[in-house]
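Here the complex is missing a single protein chain, while all its other protein chains stay put.
Showing chain A:
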Amino acid sequence: MKSRKERFKSQLISFSFLLPYLIVAVVFSFLPIAVVVWLSFQRGSLLDLSSLHGAGFANFAAVFTKSLYMKSILNSLFYIVVILPFGQFIALTLAFLLFRKNKVNAVFESILFLPLVVSMVSASIMISYVLSTNGPVNYLLAEVGLPGILWFSDPVLAKLAVVILELWKGSMFYVFIYMAALRGVPSDYIDAARIDGAAKWQEIVLIKLPLIKHIILLCVVLSTIAQSQMFDSIFVLTKGGPLRSSESIYFAIYRAAFLDDQIGISAAIAILLMLAVLAISIFQMTVLRSRHES
């Protein structure tokens, strides 16, 4: 039987091994977040921090009353609502098609892997060329006698262009997670199902999907977080245009900090974004997990 003092000592030793990480985390993660929380209640300019003064909840009120900020928040929601289901559906479908290891699949696997090794900026430049007025897509349309599409002149099409880029570049990541998960499903279950006379779709819906449910949950949460943080793709592809119609929430953070010169509002949007992502993720986890366990 160890004494309390000894137990405390052994705990202290265990925690001390975390110390190097904790220091890094506090300096580069917790402290900045604390500063942003503090900033969100201040009013003033980033350039002149000595001029900051308390503003109460005025910054948060400004976020919800100014249409400029609201518009980009709604755009971010649009991106999440569209990209999340389509992206996961495409990723799952591709994973089901490709998870068996053979030579043909290996070729497709390499092709699908390509977008992952390209940086987002290069990918955006590529897509902006493909969809440009005189780009390959409009060339093909002209060849079959159809009018060209001006992707970057229409508010809805510009958002779709961003969605296309994010699906092509972003969703491929999940294909490989799903593929790994499917490869990990024990063949005993599948064999048993086949002996019981399960059809192909029953095999997928009743056996495989439930078995990789926790992976789907992981991907849904990861994708939600990724989509709420979209910035570089939009910035390179559409610059937020036409007429700010494709701007995500990060544009509002940028605009408030650097153009409107109100660091407090910028911090307030960032805090709201963090809380929203946290809330959505917790919601997703509880909903998906409870079904899994029941």
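Please note the rule applied: a residue touches a chain if its C-beta (ideal position, glycine included) is under 8 Å from a C-beta of that chain, and two chains touch if they have at least 3 such contacts; residues count from 1.
Everything that follows uses one rule, which is that contacts and distances are computed from a predicted model.
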| item | value |
| --- | --- |
| Undisplayed chain, where the name is taken from the UniProt record, one of "Nitrate reductase subunit beta", "CU044_5270 family protein", "ABC transporter substrate-binding protein" or "Chemotaxis protein CheA" | "ABC transporter substrate-binding protein" |
| Residue among A:Leu46, A:Leu209 or A:Val277 touching the omitted chain | A:Leu46 |
| Absent chain, residues of chain A that touch it | 13, 16, 19-20, 23-24, 27, 43, 45-51, 66, 68, 132-134, 150, 152-153, 241-244, 254-255, 258-262 |
